[in-house]
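To start, the structure under review is shown below, and the notes come after it.
All protein chains but one are shown at their positions in the complex.
Naming follows writing order (A and B), and every chain is counted from residue 1.
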Amino acid sequence: MFLQFLFISSAVLTVSCALGVLMVKNIMHSCVFLLGSLMGIAGLYATLGADFVAITQIMVYVGGVVILMLFAVMLTGGNDFVSRAQNLLGLPASMGNKWTYAIGLLVGVVFLLTNIQLIRGLTKALPVKTITNEFPSTVTQIGHLLVKDHVLAFEMSSVLLLGALVGAAIIARPRKQN
Amino acid sequence: MNQTVVSYLSQYEFYDFLLALFRNNQGVLAFTLYLLLALIIVGMCATIGGLGTYAERKISADLQARIGPNRVGPYGLLQMLADGVKMMTKEDIMPFTADKKLFYLAPLLCLTGVFATLAVLPFSSGFIMADLNVGIFYLVAISSLVGLGVFLGGYASNSKWSMLGGMRGASQIISYEIPVTISILAIVLLAGGMGFGTIVGRQGGLPHEWFMFHNPFAFIAFFVYSVGALAETNRAPFDLPEAESELVSGYHTEYTGMRFGFFALAEYIEVFVVCGVAASLFLGGYNVPGIKLDILPMQAAQFVIFMTKTLVLYYVVIWIRWTLPRLRVDQLMSVCWKYLTPIAIFNLMGCAIWMVVFNGKSIAELVLGSH
Partner (left out) sequence: MIPAQFDALMPIVIFMGLAILLFFGGHYLSVVLAPKKPSHLKSTPYECGELPVGSAWSMFNVRFYVVGLIFIIFDVESVLMFPVASIFRELNDMGQGGYALIIFLSFISVLIEGIAYCWKKGDLDWVKSFQHSHKKENK
């Protein structure tokens, strides 16, 4: 009962905020809608019992990426440059013309059909499972996997993050004018 | 498996009686119990937040040889009610240049972020709303909503003071999250789990059983955590986002009446929460010295112990505010990135090495030779 409530509210939050990100013209409002959408995804993870991933979603995306996006918007001076141009559907012009919409629709239909095929195959193979009341910890399992089976990936991820840090520092550094 | 306050209560007989009252509907009973206890906690925390403003003024008056509020009620204790009523009856003013939707949303984000942390705060071994396996990790993650609220509050006001305060606030909160998180990691490493029940259960009631005195690295980690927590809650000497002598009132310059009240309430409850976290991570939490019994009256004793530790830390936070001068913004950043973060990483490595070399024993266990 509660899980259904959590799932439905998270799903509604995710989808409606994702639509909001696309529909609003103010880029700051877009960022805030994105925040809602990411929170909704965290809720979806939580309903699946993936507690660690859900919290990671909040920690990295809500606490980090959204703030970074807001800072990035503030680099350009916030909402001073609202686009007034519109396309056929009354949406901002930067969201595309009729051709991009047509191609997007086509891709969407193909993607949907492929997904339906994939999911149909999966549901046949897997035993039908109702939502369980068990909520075991995933943290210990993830920890054991990181230390034993995927230790190389764990170590390499730190090197990857080091590369990202150095790259971020270099890009953001003021240019020397020689 | 996640323990909750309901699963704790269910081991007593009166739970079956309640269940019969609710016609064996587990979900509805659990919801009712949660709602009841959540209302109690919120009421308590709001009172503590209100008393915090009173304590702040009274203690500052003490430190500056003044009297402080003494007109409303005995010793001025009802001052907070007067303040609350005043806030409600003040006009809500919104700058006409403001971003209206975000202006409404910002206090709500602060309030939600702070209230959501209350769900995992361990008041006693039974009275912890949800002892999640990812407890402390969840608390760190969800409290980042406060930073967003501060930023959006500053942005939406479209006033120069607010904007500067909001930018400073957001960058300060996210920066100091790093040393705080790494200090918490050291404690997670020592405790062997992220749930508050695990962390507090690993400690004892007496000081030598606390994680603070477990090893020298954990001792330093406590201070790194405290400094970082002060900065994360925008308390002096890190109150740059609302520095009244340079930024008028910082990110809530344009907020009046009830909306300002929400920001203030969120801030004071957050101070309570970080003090509670410090008490449970480093200072033994709710453990009663010497007694290990699992009966219902013990819960009250544990609650009193927890609240005492937390409120002592709360006093220290206020004391620091009226003692130390404010930092400059460049000092703020260098303190975080050049001092606290390297020290926190060093502590984490030290704790890991200590765990392996001394097989997880604390100093007291090594000296006294117990276990």
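Criterion: contacts are C-beta pairs under 8 Å (C-beta built on N, C-alpha and C of every residue); 3 or more make two chains touch, one makes a residue touch a chain.
Note that the structure is predicted; figures quoted are calculated from it, not measured.
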Option touching the unshown chain, where B:L21, B:M349 or B:L368 are the choices: B:M349
Residues from subunit B at the interface with the omitted partner, ascending: 1-7, 10-11, 15-16, 19, 26-27, 29-31, 34-35, 38-39, 42, 87-98, 107-108, 111-112, 114-116, 118-119, 129-132, 137-138, 155, 157-163, 167, 170-171, 174-175, 177-178, 181-182, 185, 188-194, 248, 253-254, 257-259, 261-262, 329-330, 332-334, 337-338, 341-342, 345, 348-349, 352-353, 355-356, 359-360
Interface residues of subunit A (partner: the chain not displayed): 2-3, 6, 46, 52, 56, 59-60, 63-65, 67-68, 71-72, 74-80, 131-135, 139-140, 142-144, 146-147, 151, 154-155, 157-159, 161-162, 164-166, 168-169, 172-174, 176-177
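Please note the rule applied: only the chains that are shown with their structure count from here on.
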Distance between chain centroids, defined by C-alpha means - subunit A, subunit B (Å): 29
Residues on subunit A engaged by subunit B in the complex (per definition of touch): 1-2, 26, 28-29, 32, 35, 51-52, 55-56, 58-59, 62-64, 66-67, 70-71, 74, 78-79, 134-137, 139
Residue ranges of subunit B touching subunit A (in the complex, touch as defined): 1-2, 27, 31, 99, 101-102, 105, 132-134, 137-138, 140-142, 144-145, 147-148, 151-152, 155, 167, 170-171, 174, 177, 194
